[in-house]
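Input: a single structure, listed below in C-alpha cells.
Missing here: one protein chain of the complex. Every other protein chain is in place.
Chains here go by letter, A and B, matching the order in which they are written, and residues are numbered from 1 within each.
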Amino acid sequence: MKNEKRKPINKKKLTNHLTAYAFCAPWFIGFICFTLFPIVFMFAVSLTNRKLNGISNFVGFANYVNMVQSPTFWNSIKVTLFFTVVMMVVTTIWAVILAMLLNYKQKLNGIFQFCYFLPSVIPTVALAYTFRTIFGKEAGLLNAIISQLTAKNVMVNWLYDKRTIYLAVFFITLFTYNTGQMMLIFRSGLNDVPRELYEACDIDGASPFRKFFGITLPMISPIVLFNAVMGCISALNGSFALLYPLTGESGDPNGMTQVLSLLIYKEAFSNMKVGYACALSVVLFLIACGFGIGIFAVSKKLVYYEN
Amino acid sequence: MNSAKAKKRAGRILIFILKILVAVIMFSPIIWVFSGGFKNLTEFTTSSDIIPKNVTLENFNYIFFHSNYYLYVRNTVLLMAGTTLGTLISSSFVAYPLARMEFPGKNLIFSLIVGTMMIPGIALIIPQYIMFGKIGWLDSLLPMIIPSFFAYPYNVFLFRQFFRSIPKELDEAATIDGCSRLGVFFKVLVPLSKSTFTTIGVLSSVFWWNELTQPVFYINSDKWRTLTIALMTTFMYTSGNAFVINWPSIMAASSLMILPPMLLYLFGSRFLVEGIKTSGLKG
Partner (left out) sequence: MGRKKLLALLLSTAVVCGSLAGCGAKGTQKQEGSVAGSTESKAGESSKTDSAEAGKKVTIAVWNEPSKDEALNMYLQAGKATGIDVEVTVIPESDYSSKLNQMVSTGNDSVDIYVIWENDIANFAQVGGIIPLDDYLAKSTIKTDEFIDAVAKLSEGLGGTYGLPWCAATELLYYNQDMFDAAGIAYPTNDWSYADYKAAAEKLTKKAADGTTEVYGSTLPNTQTWWAGIGGAGDQVFDPAKGQMVIGDGAVSFVSDVAQMVKNGTMPEPSSDTADLFAAGKAAMSWQGSWNIGTYGGGLAFNWDIASIPTDKLKYNTLHTGFYSINAKSKNQDSAFKVIEYLMGEEGQAINSKASGNPSAIKSIAEKGAWKVESVTTIENWDAITDSLKAGVFGYTCLPSGVTNNAISEFNSAVLGQKTPEDAVKNASQYAKETIGY
C-alpha cells in the first residue's frame, strides 16, 4: 500500500533528475570527447616518439627524461611562469587605472572610453604586427617619437634588445582583449562601491591613497580575484596568439619570450616531434592546474566577501 | 577655502590631461595601422611619418581584386556564425538545470565546469589535433565549430548566472499551467533572456573574429583560411619577394579587420560594453 503511494513521487523525482541529466548531456558528451579523452590521450602519446606523420613507438619516459635535460625546456618554464604572473599583474593594474580615470566624471568620457577600449577588440595578430613596426629599429614609430622629443637620433632595437624586450612585450599586453574587458568590469565594480564609505573617509581627512587601499581595493577584491583568474587563463592561453606573430616560434631574442605554448608548436610542427610536444603539453596542463589551485587558495585568505 | 577650490580645479585639469595622454597612447597603434595601409613598402620601411607622403591604394587594390579576400571573409563569418550558434544553443541548455533544478551530482557537474574553465585550450590542442586528424576534420572549420555544440564551460557559467537572476516564480507559474521543463525553458527563460543571448552572442563573435591560435593549428590550405590566418600568410609576402614582409599590405588588411569591431562598438556598444561588464561581475 505504502509503496504504491510513494512510487509516483519517486517516479516524478526520477523523471525530474533524468530531465536534468538530459539537459546536461551536451556538456557531458563534450567533456568526455574534447576534454577528458584528450587529457588521457595526451599522457599516452607523451610516452611515444610519435612524429607528425603518425609513425610512433612506445618509448616510456624518454621524452620526459630528454625534457628535464634540455635547457630550452627549463628556460621556457621560467619564461612561462614569469610571463603569466607579470602579465596578470600589469594588465590588472593598468585596467584599474583606466577604469578609475574613466569613472572620474568629466566631459568627453565617451570618447575616452572608445580610445581606451578599442585596441582590445582588434585581432591580436594585427596588434602584434603593428607593434613589430612601432618597435622597429630603423623606421619604428616609437624611436621616431623619442628622437623628436630628445633631438637625438635614438635607435633602440626594442624587440631584440634583452634590456627592453620585456618592457616592450608587457607594454603590448596592455592593448589585449583581457585588459579592455577588465577595465569595463572594474568600471562597474567601482561604481558599486557605496558612496557613504568615501564620505566617512573624507570627514577623517584621509589621503586619496588611503582611500584607495582602505576602501576601494577591499570592496572590489572579489572582482579583482575573478579578473586575476581570467587573466591567468588568458595569459597562458592567449600568449601564443600574441607572441607567435610577434617574436616567432623560437621566442627571440635568445628564447627570452619562448613560452611553453610556442615551444609546443615549434616541436610539434617545425620539428615534427609530436610525442615530445605532448610531454610538454602535459607540463603546461599541470602548470595551469597549479595556477588554478594557487589562486583559489590565496583568494580564500585575502578576498573580502559581503556574505 | 579658495585655495582648496583652486587645488581641486588643478586636480581636475591634471586628470583631464592625463586622460588625453593615455588616450593618445592607447589609440596611436590604430592610427599607425590605418596610415600604414596607404604607404608603399619603401616609404614604410624608410620613414615613420604618420601621414603618408605618397598615398597609394595598391595594398587595398591587391586585397580586394587580386587575393581571395572574399573567401577569407566567408570562412571567418562561417566560423563565427557556426560557433556562436552552437555555443548559444548548447550552453543555455546546460545552464538551465544548473540554475533551476535539484538533482544528484549537480555540485559535481558545476565544479567540473568551473574547473575546465581553468584549463587553457592550448594545453590540449596537440592531442585534439591528432584526434581531429584521425577523423579527417583537419583543414576545415569543423574542429572549431563542432565542439561549440557541446557547451563551452565559460558560457555555461555566464548563462547560469543570468538564469538565476530571473525570478523562480515565473517558471513555477508556467509549470502549474502544464508546461514541461522544456516548455518552461523555451517559453519562459529564453524570451526573458534575449539580451543575455545577444550579449554572449556578441562576445563569442568578437572572440572568433579575432581568434588566431586554433586556425593556426587546424587549417593548412588556402580554402579554409580565416582572415587572421590570411594576415600571417596571404597578405604578408605580397611584395613579390618570398622573404621580404610587405608591411603596408599587412597594415591594410589589419585596418579592414579592425573596422567591424569598431563599428560594433560605435553602433552596438550597448551589447558589447554592457555584455562584457556583466560577464565579469557575476562571479
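What we mean here is this: a contact is a pair of C-beta atoms (placed from the backbone, for glycine too) under 8 Å apart; a residue touches a chain by one contact, two chains touch by 3 or more.
All values reported here derive from a predicted model rather than from experimental measurement.
Visitor: Who touches the missing chain here, B:A4, B:L108 or B:A242?
Guide: Considering the complete complex, B:A242 is the one touching the chain left out.
Visitor: For a quick check of understanding: of A:K107, A:K162 or A:K301, which residue touches the chain that isn't displayed?
Guide: Checking the options A:K107, A:K162 or A:K301, the one contacting the hidden chain is A:K162.
Visitor: Among B:A23, B:L98 or B:L141, which one touches the chain that has been omitted from the display?
Guide: In the full complex, the listed residue that touches the missing chain is B:L141.
Visitor: Quick one: say which of A:M100, A:I146, A:M272 or A:C289 touches the chain that got left out.
Guide: The missing chain is touched by A:M272.
Visitor: Please output the residues of chain B touching the missing chain, sorted low to high.
Guide: On the side of chain B, residues 41-42, 44-46, 66, 74, 78, 81-82, 85-86, 89-90, 93, 133, 136, 138-142, 145-146, 149, 180-182, 220-223, 232-234, 236-245, 247 touch the unshown chain.
Visitor: In the complete complex, which positions of chain A touch the hidden chain?
Guide: Residues in contact with the chain left out: 15, 18-19, 22-23, 25-26, 29, 49, 51-55, 66, 70-72, 132-133, 135-140, 152-153, 155, 157-162, 246-250, 252-255, 266-267, 269-273, 276.
In the analysis below, only the chains that are shown with their structure count from here on.
Visitor: Using Cα averages as centroids, what's the distance between chain A and chain B in whole Å?
Guide: 15
Visitor: For chain A, which residues are in contact with chain B within the complex?
Guide: Where chain A meets chain B, its residues are 16-17, 19-21, 23-24, 26-27, 29-31, 33-35, 37-39, 41-42, 45, 50, 97-98, 101-102, 104, 106, 111-119, 121-127, 129-131, 133-134, 138-141, 143-144, 174-175, 177, 180-182, 184-185, 187-189, 222-223, 225-227, 229-230, 233, 236-238, 240-241, 244-245, 261, 264-265, 268, 274, 277-278, 281, 284-285, 288-289, 291-292.
Visitor: Using the touch rule from the top, collect the residues of chain B that touch chain A in their complex.
Guide: 12, 15-16, 18-19, 22-23, 26-30, 32-33, 36, 44-48, 50, 90, 93-94, 96-98, 101, 103-104, 106, 109, 112-113, 115-131, 147, 149-151, 153, 156, 181-182, 185, 206-207, 209-213, 216-217, 227-228, 231-232, 247, 250-251, 253-254, 257-258, 261-262, 264-266, 272-273, 276-277, 279-281, 283
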